[in-house]
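Take a look at the structure set out below.
Removed: one protein chain of the complex. Kept in place: all other protein chains.
Lettered A, B and C in written order, each chain numbered from 1.
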Amino acid sequence: MKLFEHMGKDLFSSFDITVPRGRIVTDPGEAAKVALEIGGPVVVKSQILAGKRGKGGGIRFADSPDQAKEAVSQVLAMVLNGHKVVKVLVEEKIRIDLELYLAITVDGEAKKPLIIASAQGGMEIELVPDEYIVKKHIDISMGVYPFLSREISRRLGLTGQVSKDFNHVLTQLYKLFREKDAELVEINPLVVSDGKLIAADAKVTIDDDALTRQKDLPCVEERTAIEKQAHDLGLAFVELDGNIAVMANGAGMSMGTLDTLSYYGGKPANFLDAGGGTGMEGTAKAIELLLQTDPKVIFINIFGGITRCDDVANALIQVKKARGIPVPVVIRLVGTNEEEGIRILKENGITAYKTMQEAAAKAVEIANNAN
Amino acid sequence: MKLFEHMGKDLFSSFDITVPRGRIVTDPGEAAKVALEIGGPVVVKSQILAGKRGKGGGIRFADSPDQAKEAVSQVLAMVLNGHKVVKVLVEEKIRIDLELYLAITVDGEAKKPLIIASAQGGMEIELVPDEYIVKKHIDISMGVYPFLSREISRRLGLTGQVSKDFNHVLTQLYKLFREKDAELVEINPLVVSDGKLIAADAKVTIDDDALTRQKDLPCVEERTAIEKQAHDLGLAFVELDGNIAVMANGAGMSMGTLDTLSYYGGKPANFLDAGGGTGMEGTAKAIELLLQTDPKVIFINIFGGITRCDDVANALIQVKKARGIPVPVVIRLVGTNEEEGIRILKENGITAYKTMQEAAAKAVEIANNAN
Amino acid sequence: MAIIINEKTNVIVQGITGSQGRFHTRQMLFYGTKVIGGVSPGKSGQEVEGVPVYDTVCAACEEQQVDASVLFVNAAAAKDAAFEAISAGIKVLVIITEHIPVHDEMEIVDFARCKGTAVVGPNTFGIVSSGKCKIGIPPNQFFVEGPVGLVGRSGTLTYEIVSNLTANGLGQSTVVGLGGDRIAGLSFVDILEKFEKDYCTKAVVLVGEIGGNAEEEASQYINKMTKPVVAYIAGKSAPPGKRMGHAGAIIERDKGTYIGKVEALQAAGAKVATLPFEVTDLLCQVLK
Partner (left out) sequence: MAIIINEKTNVIVQGITGSQGRFHTRQMLFYGTKVIGGVSPGKSGQEVEGVPVYDTVCAACEEQQVDASVLFVNAAAAKDAAFEAISAGIKVLVIITEHIPVHDEMEIVDFARCKGTAVVGPNTFGIVSSGKCKIGIPPNQFFVEGPVGLVGRSGTLTYEIVSNLTANGLGQSTVVGLGGDRIAGLSFVDILEKFEKDYCTKAVVLVGEIGGNAEEEASQYINKMTKPVVAYIAGKSAPPGKRMGHAGAIIERDKGTYIGKVEALQAAGAKVATLPFEVTDLLCQVLK
């Protein structure tokens, strides 16, 4: 779960990492008030979950409360990277002497937390050459020790008080990372401002699998309506832009199914991993989800392990009887209780395929002929 | 540094380990007040740092405030194991269904914290056979996890709610052990009282080397006056009951010196490890300490490594000139700046020995002839 | 022979009294796995499918040598259960549990590495040394003895390929599921090293996915292997930036792309199948 910038900054504050003074507003009038309180030039920042706001015009500067009001009313009218702006952060404009980059993330290959830092932070961090990026793994049993931030400071060229403050920010950021089950905490830029370190931005992503034990965090919904339905059913669902609705069981199998459809020239409408042991009711709901994508054909590819083929067959028939399925269904069904599943389908006039490739080719043929 | 029981119990409370209600008192009148507040039978416990108070009569029971007053006045008059009682803990008398033993200490061989537990806690824990004692090491990088307390619960035969409470007590006790730099935390007995776990005693020893970072702990002074002087000088000093005052450098060397003196039939008056690099002033003060033990002879055994022989010689001469040394001095001096040290001594009429055994034999001879 | 587990491996099931634990204990026993005990706090004295249940792992270890443990506990209890098994000195730990928080996974893998425990998973289907021992959840019928070592991340995709192999007369020495989460105990390279040494394994199949760079790392080792390797990488058609179920299956920037992985594997001498069923054909070629 990604947090909005202002939520990330609230977290930073609670972990004693300095952020610019400011507040979140939802209308231009409030913005003027906040600017007045701050009593100087302010920055107006759209709160959306996508990056590259600056380039899209989602960040404005204002020297007076009136200007702040004007800027906020402009930003609130914007749609950035497909996200409508509904909240805006108004905060003091800080002096920028140097922009650092600092992030902690999970490195799957090393199986450890990874610190990424650079003395060339700011908007173009992706373009900074490797030799200006410092990467250091953290032993999770040990945590962040002063020596580690001394080493990073050295590589970044930080000295004196800034280096000491950097140790504080890194230590606290790691504490946040650990205590809040973050997958990513990122400060870009971490600004050196009159000799002090200030987190001018905040990107925090929380591990979805840890949300049940992170109850005091704000809740942010990123999914589309249909993805949310799938998520609530415990299914992994991603919308795509094709016309073959796809259900398979297992993430790798689902990807393999998309690949096979693409190989035969088809365009999947979605990725849907029905997982293992979803049962008949869950499978029926998954099929209903597929119908919402308005496809030309439905392709079901099941290799029954925990999943039982008879459950899948019954689910399909149930949906068909209950609400009708207006498009052709191509189904491949092997594995646990295969015979029973095939029998149920046959009784209802559906012939199941034995191999993924035959079935995929058929589904693509139907979809392409329907155009 | 050992803490008094009441200090240990205050710590337990702050770590959410239940202790009997009670308060510390220093006069019988207060005791009656506390007993009145508690409103039932109370226990009166002398606060001294030695064990076996119960056997020495340092623990009394009282059914009324008057009895409590009487008991406290008795206990305050006592000297237990050489410790004069000046503080008494008055607390509720709890129902005892079962007495457990639970301790966490540092295991030097395994190099890890060690949990020691028994279902046969109480006064005679030293006599409980090994098969009724559960010992479990803790991986310090991991800490105490529920599985560990489940395993200990199983071995102790605890079940249900008591087993869950035991997990809580163990987890919190380990937290205390770690956060307070304890060498030992011991609860004996940990009482099962009406289905609840209550720490009826508290023994907590804090690592002396960690006291500088444990500033919020109470300060307890256990040393004799002369040991305290030595400690303040950075020297390790232990009073013994012989008549040969001994100074050596290094703990092993100091012990070896005592052993050698004993071998020749001598009785050391003390153990004094002058350490390494104490310098002339420190060495002079160490020699003055030796004089306070009122010995028959002073034996100085120096193998100069960091310690410089000329410093030792100068220190000895300085003390001799400044205040006189009323007893013979036998000195063995080898190592760093040996020639210079021997020359200084010779100028002042003292002949240094080359080997420990010759010197020790001589010191014993002098001491024994002086009787 | 086979790798990691064989017909002598004594296995315990942590979480044996849950429905998954019960079901798969039965399936593992059917397969011939020596399931010698189960652990479920507070349930000691019970039996599941004739297997004795203990309160703790130590209690099980007091009775018999335990070589491996498999976790069917829920995600919230997984770290405690894994630490319990590792602390008890069990050398193979198979973690079926999915949705374990990633910080817990990092801690488990770190502690296991320190103690010398091989962790298969988390979020894995398990490991099968065909005909000898199955630890995990794959359907029994497809796994028959033979010369192919297989390592993959996804369960059903692996079953798909294994069943295709078996249908074409190619049995397996050992099939290992690394697990679908971003953090996994054993890596491709760990498994490839073991297959390279295992004299029963004549050829190796690697079933990868887009995202991360595990396949690129594996390629470096494949370059040094004497045994032929056939690979399939899922996710060729996945759009960038979208998570596809597995945490691993996400492409960020230029890292972990399908093309990058295929090129690395081919440069290392592996044959790469475009679709899952082609793996069998390529294997037949390299085994000739």
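By definition in this document, a residue touches a chain if its C-beta (ideal position, glycine included) is under 8 Å from a C-beta of that chain, and two chains touch if they have at least 3 such contacts.
As the structure is a computational prediction, the values presented were derived from the model and not from experiment.
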Among B:Ser13, B:Gln161 or B:Gln357, the residue in touch with the chain that has been omitted: B:Gln357
Selected residue (touches chain absent from view) among A:Gly39, A:Gly57 or A:Pro146: A:Pro146
Residue, one of B:Gly8, B:Pro28 or B:Pro268, that touches the chain absent here: B:Pro268
Given B:Met253, B:Met280 or B:Val327, the one touching the chain that is not displayed: B:Met253
Chain B residues touching the omitted chain (full complex): 106, 108-109, 111-113, 126, 139-141, 178, 181, 183, 207, 209-210, 212-213, 236, 238, 240, 248-256, 258-263, 268, 271, 273, 276, 303-306, 334-336, 355-357
Where the missing chain touches chain A, by residue: 139, 141-142, 145-148, 150-151, 154, 159
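Throughout what follows, only the chains that are shown with their structure count from here on.
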Reference chain B; chain at largest CA-centroid distance: A
Interchain centroid distance [CA atoms averaged], chain B/chain C, Å: 53
Separation of mean Cα positions, chain B and chain A [Å, integer]: 57
Separation of mean Cα positions, chain C and chain A [Å, integer]: 27
Residue list for chain B, restricted to those that touch at least two other chains: 141-142
Touching two or more other chains - residues of chain C: 107, 111, 114
